[in-house]
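The complex appears here minus one protein chain, its other protein chains still in place.
Residue numbering begins at 1 within each chain, and the chains themselves are lettered A, B and C in the order written.
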């Protein structure tokens, strides 16, 4: 038997972190050959050139695919998706993979799924079946409808995929590979690096010794005109606290320019702000924080496993399964402030395994090597 | 209240026929303004320039969008979809519609849906929730997952959309507008034109007076390499009959070149073969035939209402709701021949209203004028 | 020294024929590695899939690049050029050639030149410096302005390139490789195949034994609306003759649909009409004809060497250097008819070497192997 060729498309900082252990397991699997495609913001300097970390981690890159049309508005979002379909189709035509793997719910995720579907290549989808707000919600389920194999993070997600009409024989609960990474970090959780020195920003690690919070807020693409107002509420709530805050820049998305401008205004305060970080460093930083604030799924997903208190702001994660570590608040300064205070009072939560037990990557690789491959599918009812 | 601007994207011969009465109802509606976008094979000479019929029917075309990348293989299918997203996004940006309407399950349907979704324009989908084979099956459900309003053809389709997690308040059983057209034809069903004279082909209308069959077979895009073999089985079955056969050319799709080549081989037999026809002429021709043979959905959809016997070949329509008028056969010469014989023996069936009562177009227009518009949506479970 | 990688882009029937001996010489050269890229109409079925002949001739294809946007109008011509730039850039990025070679003056020629220029790859241009009408004239000189090495067909062309400000050290008179092919055919010029049997069309080779003419007329892209009227003049002139005529279909270009429709109308007359032919077969057929009629450059270029009488219709070749074998006429039925009569009366002309001596291919390969490579250039005055 020749090894199955697995084309996996990495698109952005979080999607790399969330798939890294699967990449390692695929690369290490005797019956699989990894074809790693890097695209979108993962290639771009101003989003931290995650591609460099990928190579440092020992992965060989099979194709670099540029698809981000500058403009960061709704029109360029749509056009970048179209470009993604065109350009990824060329890569698939060159690489001739046996399976294409697409992760989560971004526009590149959809572009990957569309290209693979029309090229009759079996499509595997990681992180399908979850529920959130934003345009991501639509896109995630649309991708599931194009996918032939589903690697779900939670029991709830798998159940939902089956209710949506996916064939139960194609739905697998693997857990989320992001939890694998968190599990690895928990083996040695100390903050063993100076984030300012390693990643820039104004400050020093010892200023963090009395505690700090992490803030990460993405634009909500269906509420695009409010992006700046939304980040301002969060920024003001954080500013009012008497604790250092480490800001992370949003993904490239319609609306992210507004958020970036918002962050820049507060930058002079002497707190760190970061474009990017190696995933394990980021997890370690979050693990050692007093709380995570914003609307990143990390607060819900990885932090449930890490036990880090999360203040989840606004609708972006609405509907997502969550553990006890999360307090949901509307995008209002006072509400955010009050929830942060509650979380700081509570301290670390117990570990929850909703999103996985730390072995998702290996399970995904094993399934890619053994699952029956089809391109035809039909709704089950 | 200003009239809602409705951008409706017409892509190919069947999608025009199937949406024509809705176009008329939208155009005639006091609270709606039609923005008709014509794209893909509907613009192309070698697929019959359906755009000319559209203009003759009195519709003003708001944009002509060229998206078909020549090659007719899987790679160009994928790339045409990507181009469709890019180019339709420009049209939406220029026209600024309040709602985008997309029809059925073709690659341009998906391109339309993706562009509208990322541009935060509410999306209405006509003919969602149905079940078939081929890549269309995946695409149709993916489009439903991106859509905000669903105009289903059948009770079964609506039920399926709701089971898939669509909000019941956004799912409407309108019937299929194609049935409206069939209902119109039934008011005056005589074959009142000479198809050879009006549309070319070798033959004369009086040669049809003792009966004829209509043949229409599309490539099955997930079985692309078998396209030619499949059409040959049908062609040989038809050739063995002692009755004129009128052939229709397939839509532009990966694999259609193979089918076209197959048809050409049989063309010298002196039977008609047609690229295109005005939808009403086509329905009249089908109504007056002894049977329809092939894998077009028309055999199942319109012919259930018209009572025309249909021999449905192969998997392409697998799973679609059907009436008593359909005999399903595998793609084998003998099986096709035998089913045709049975159908010729049976003659016309009773009218069935599974796919609508002939008033779908008006219902769709009324709903477009009044439905609550949202771009955010969330799966219901 | 490692072999220089030479990416040569073949786009259409005539451009393959005209570069074939150079391809052979590059492939056979110890210091060169051929990277053959096939694109545009050379890939398409309805233009005769020249790609199949290329493979039969023993060339390995490094990339197949689909760029023809269907529609055959001015808008799709422009867009296909843009797509060509995008898609060829991907190929160059994958293949990393040391030199890109572009041929003649088509839109793909320009797309190749633009992509290579912005990717800082030295560009060699074959057939620069010639003069004609149509948009090709503009494009040819624009490509020369982007090129770093010039392989001119004639002394006049080389002189013109130098007057245009190209550095004389980069301009070489190699002759046109199309003449190499013609020289090869002259070694054994008998019509040794039946064109109808080998390439289709209604007729038989023995019907040609009393003489025949070859007709080939391309649309003039700056006179697009007249395409059909123009072909009609030629068609009627040819129809009025009492001699079989072999028609060849035009290249894909804005306006070619009109010409194709024109040809189809006359097709029932029982004369051959061909989409494509192996270059040597075509040359042999032309060599044995009584005259070539139309606006193809073959009448001027190869036929000067073959001594075949040519009736050159209209402006498309205006300004091109020509030998005694050419009579120029306006696009009027009577004028064409009268010139054809004169040429049939004259018979074969003497061989002229304006466009080369039959050794261009080898000269080009040698220059590609040895020429100094630069990407920077500056006008000489």
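The rule is short, and it goes like this: contacts are C-beta pairs under 8 Å (C-beta built on N, C-alpha and C of every residue); 3 or more make two chains touch, one makes a residue touch a chain.
What you see is a predicted model; the values in this text were computed from it and never measured.
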item	value
Options A:4, A:29, A:79 or A:125, residue touching the unrepresented chain	A:79
Identified contact with the non-displayed chain, of C:77, C:217, C:276 or C:337	C:77
Touching the absent chain when the full complex is considered, from A:50, A:68 or A:121	A:68
Absent-chain interface as seen on subunit A, which is shown	43-46, 66-72, 75-76, 79, 83, 257
Residues from subunit C at the interface with the omitted partner, ascending	74-75, 77-79, 81-87, 89-90, 92-93, 107, 110-111, 113-115, 117-120, 131, 133-135, 137-139, 141-146, 160, 163-165, 221-222, 224, 254, 315, 318-319, 375-379, 381
Subunit B, residues in touch with the chain not shown (by the definition above)	87, 90, 94
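The rule is short, and it goes like this: only the chains that are shown with their structure count from here on.
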item	value
Chain pair whose interface holds the most contacting C-beta pairs	A-B
Averaged-CA centre spacing for the pair subunit C and subunit B, given as whole angstrom	42
Centroid spacing, where centroids are CA-atom means, of subunit A and subunit C in whole angstrom	52
Multi-chain contact sites of subunit A, meaning residues that touch two or more partners	87, 90
